[in-house]
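One protein chain is absent from this view; the other protein chains keep their places.
Should a chain be cited, it is by its letter among A, B and C, assigned in written order, with residues numbered from 1 in that chain.
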Amino acid sequence: MLELHDGALNVPEILTRWYVQESASNYGAYIPFVGTVRDEDGIEGLSFDVYEPILTSWFDAWVAKAAPLGAKLKMAHSRGDVLLHESSYIAAVFSPKRRVALETIDAFVEDFKASAPIWKYDLRDGQRLYARDRSTAIAGAGLLGSAQ
Amino acid sequence: MLELHDGALNVPEILTRWYVQESASNYGAYIPFVGTVRDEDGIEGLSFDVYEPILTSWFDAWVAKAAPLGAKLKMAHSRGDVLLHESSYIAAVFSPKRRVALETIDAFVEDFKASAPIWKYDLRDGQRLYARDRSTAIAGAGLLGSAQ
Amino acid sequence: MITVEFLGPIQKPILSMEASTLRDVAEVLRQDDEMAQWIDSCAVAVNDTLVSSLDTVLKEGDKVSLLPPVCGG
Partner (left out) sequence: MITVEFLGPIQKPILSMEASTLRDVAEVLRQDDEMAQWIDSCAVAVNDTLVSSLDTVLKEGDKVSLLPPVCGG
């Protein structure tokens, strides 16, 4: 399940809803990762653009990769503005066993940071400034500039 | 913070309370690990004995180890009976950065399984049977049997 | 005709052009001064699937998307 929300995530509602949804699924481990906007470098908050078609196919590929391990993935992300100390991201894994859960949440979150088509902006003085220096080129980027 | 509860944990309450407690602490990542009793091998549930003095010193040592990384740890565990699909264990890490959070939750949960003075019993036919085959001798065990 | 769209922070309206492979798109965009700061760091999707070859064949109505460096979370 992939959810996009306008503005900050309601973390207690989402963590609880997912826990209850899987309460009879016989998973032994549930690990959510919650990402929260830090007060740093004088920003007022962050803002996000999400490109949903590719995010969905990226997420679906992860669901397919986790299934043979017996693991289930869920994810929620914000669109638009998220202020300081509000949360913009939850990724979660459910699995029968803890090793699979611990390894999957790590790999899933890291690949999310490297690959998910979401762009982050700093909010400063009412402006929305692309956080280029903290952004990562997607694997294979530069194709159009290369002299093949 | 280390909490011991009689019977199953109220997971939504605990996950929410911890999230709210740290909502102004400027952590960027919150990762709880929730352990739930699986329906397997015909058990009716699990039951736990906890030896609190050594559990507390084990936990305090982890808090001290996490502090220089900027990470904060919390843990809740059940005493007594926990039925199928109920949860008995939550470990959580808060940290400014995701790598520290992901690595710390993994190491914390694994060391918990290997070292925390908690004993697990299967509930079957109203009996409480020590789960010896799933238990791990604490590092250094066997001292009294060794011929030093 | 195919369309080229620019995602996230790239402030550029959708382009329409004739192109039979992604190489044709690359040739146009390399001439575009606005794209100079982006072209080496963008990933490319055709109809919402990431692609890795300039020889990718394009047909009438295809959508090419340029994805600049990402930072979700």
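The rule is simple: a contact is a pair of C-beta atoms (placed from the backbone, for glycine too) under 8 Å apart; a residue touches a chain by one contact, two chains touch by 3 or more.
Just so it is clear, the structure is predicted and the values come from calculations on it, not from any experiment.
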**Request:** Going by the touch rule at the top, give the shown chains the omitted chain contacts.
**Result:** B
**Item:** Identified contact with the non-displayed chain, of B:Ala29, B:Leu102 or B:Ala116
**Value:** B:Ala116
**Message:** Which parts of chain B face the unshown chain closely enough to count as touching?
**Reply:** 35, 48-51, 53-54, 57, 77, 88-89, 109, 112-121, 130-132, 134-146, 148
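Keep this in mind: only the chains that are shown with their structure count from here on.
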**Item:** Distance between chain centroids, defined by C-alpha means - chain A, chain B (Å)
**Value:** 26
**Message:** Just the number, please: Cα centre separation of chain B and chain C in whole Å.
**Reply:** 49
**Item:** Where chain C touches two or more other chains at once, by residue number
**Value:** 73
**Message:** Where in chain B do residues touch two or more of the other chains?
**Reply:** 98
